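All protein chains of the complex are present and in place, except for one that has been dropped.
Every chain is named by a letter (A, B and C) in the order it is written, and numbering of its residues begins at 1.
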């Protein structure tokens, strides 16, 4: 895979994620997440690296909604990227001089403690991305004194790190995924995750319980559930699920086939190695060997050979 | 099928059931249910007709336990036989003369109202079967004045029907099954029943709930559940299940495969046409065509073609 | 409690159970289980001791059905009685002389191995109870050579124990219960059992699953479930449940109230100490203290004090 789209400009956390996931790849910065995914869909890139969720902010709704519609894309890999914010300024700027700070809203939220403590009188202006904020600060005659962004953005735009690790929490993580056009899936590794979007057949009470039962009865453990509006009015939702295992696993295959049968639409988003390498605990009766044995038994029963 | 074992002697309800199920078959009367099933197992007969449950008395535990153990036998057909009792005596005997009545305990129970009303002073003696009671009455010098049995027993043993339809309820029904050694199953008819015996992996709280969920999640409706002791102490049970559908149905196959995976042992007892001809209501997403469609979808998903 | 009815005649296992449960009580033998229960209902006795289930034979259907209908009776105590069979004969009779054996069908079934091995040529005749069989053998001019019964029956009827412990299994147990007319319940002991009969509102698929969920969601563990026919045709059942805990326990009270709301009829059969003294594992969130705390919280929430 040689060329990957991502949320630019250079210096975003997305770029950092892309470099970690595919160090050799050529990078195609895009103005927003939708554009990055479109580049992958149209073949302008061989894939895209986009954020899926953040441990503090939750699901990245643009990504969730873009993956649920449009031409299908499959997740091929994931990455957990620690989020570390720096206060970046033009060389020579000191902390005491900073009056106008520019950054993305999410970064603003996550650095509130630092700002209240160190820059109580500064005005904070919103930018479209943290890297874009750094770029703004780097422009000659910029009205902004400093940006909050990834350290990598400082390197890109020739800024100086006035302060580092300024987030209120030092354990914030963003989960990025590498998506590409449909094609052969990554091989099962024994520590995989599968992602799915499910549209209900109808929104009767208990529909969600039924879906969860399809997973539970086959011993498939959910790791994330997210409801998203269908757009057709308050109270109409579809669901994003992440769960343990690979679609090649028998229990996963049977569970999602069950969903496919009882739901209006199920969109498969991929099976891929877990970034944390955690292998699932497989409940008795749900391992591949047990499914295979049950299939042999059923074949005998159906032939009357009991 | 030319020769069938049944609970004798001639004149039992079992014989009546056998004649209805297989009018042409040669009949082999046996002293008890176990002997009839053994005759089928050993090949002395081509099958056996035995009672499985009665609408008033419940499950016939001898049959349930015999089918759960020993060499496997498969149910090939079922019959719902109305149970109609007659008071039978030697020709010339009048109601007023009857002092000693012989019958099977179950018949005694079901004719209590008649006995209290018409023969309040009669003594009732227990026999091994209703037909055996009739036979006793027919013997020269019999100490018994009358038998309660099926009318057919009167014909066999030359008795006169003093009173007919003497059961307290006139809608009592016994369900008989024709079993035979394993071999090709009856074809699905669209109105079938399947029978199963399940031994739990362990008797943890919730084990039964889990088993029922395996059925429910595939839309398979139970028609009978019966717990039976394993013999290993109070609180240790195994379960008999009857449910709608044929093992050739995809939803039934997947449900019993699920049981096979999570239980210690599942014994298949057969798929056969329902005597009442009632077709199941098939829940959305559980028809064979929907299973087939889901399998095609899964195959595509696994190949990465989404 | 001074006078208790039981299944007579003297020398039955029921008498043995009664003596163990209430050594001081006066004993009223009755011809059958129904009569013993009626004696308790009418006040001819202060209660009755009846068998409820046997580890080999399963539920005693007469008892189950009698307790489900008629005037209510409550279980006040239970006993697990080991079942030990003896071959009893008139003094002087030797094993080699025994040609005709009389016993109850259940005893016959449980001693099959001994009979086949030691008395292969003997004829076995059915009696209404094992003690009745012993009584028959004791009569002058009896046509029977020996009875299979409890050793206690031999003592009553002056018989000699030709052989003891002749059952095929030596761990068979019958569970007896002491029932009485409604009145104050036994105090909770921490190791109690509760019994219930439930009639479904309608026999829709999933009705049993719903009932089990009412128990499971409150962490109440079932120890026995038994389906019994309503008498209204094959496929119409009601259910006997035994489960851990006392109706005074919050989790049990809420669970059976839930059943009461969703079922046509729930008949409470009593809360009483478990004979085996096993205390339940109480799942997190289902102890009385947790119910009380939740009730306090709910009261505050309802008053708007959050």
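One rule holds for everything that comes next: a contact is a pair of C-beta atoms (placed from the backbone, for glycine too) under 8 Å apart; a residue touches a chain by one contact, two chains touch by 3 or more.
A quick note: this is a predicted structure, and the numbers were derived from the prediction, not measured.
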- Task: Name every displayed chain that the left-out chain is in contact with.
- Result: A, C
- Item | Contacting the left-out chain in the complete assembly, out of A:225, A:248 or A:287 | A:225
- Of the residues C:57, C:214 or C:244, which one touches the chain left out of the display? C:214
- Message: In the complete complex, the non-displayed chain touches which residues of subunit A?
- Response: 53-58, 61, 80, 126-128, 169, 171-173, 175, 205-206, 208-209, 212-213, 216, 221-229, 231-237
- Task: Would you write out the residues of subunit C that touch the absent chain, in ascending order?
- Result: 72, 74, 182-185, 201, 213-214, 217-218, 247-248, 253-254, 256-258, 260-262, 266-268, 284-286, 290-291, 293-295, 297-298, 301-306
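Throughout what follows, only the chains that are shown with their structure count from here on.
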- Task: Quick one: label the inter-chain contact graph as line, ring, star, complete or other.
- Result: line
- Message: Between subunit A and subunit B, what distance separates the C-alpha centroids? Give it in angstrom.
- Response: 58
- Note on the structure: Averaging C-alpha coordinates per chain, one finds the centres of subunit A and subunit C separated by a number of Å equal to 60
- Message: So the centre of each chain is just the mean of its C-alpha atoms; given that, what is the distance between subunit B and subunit C in Å?
- Response: 25
- Note on the structure: Expected list for subunit C, residues touching two or more other chains, is none
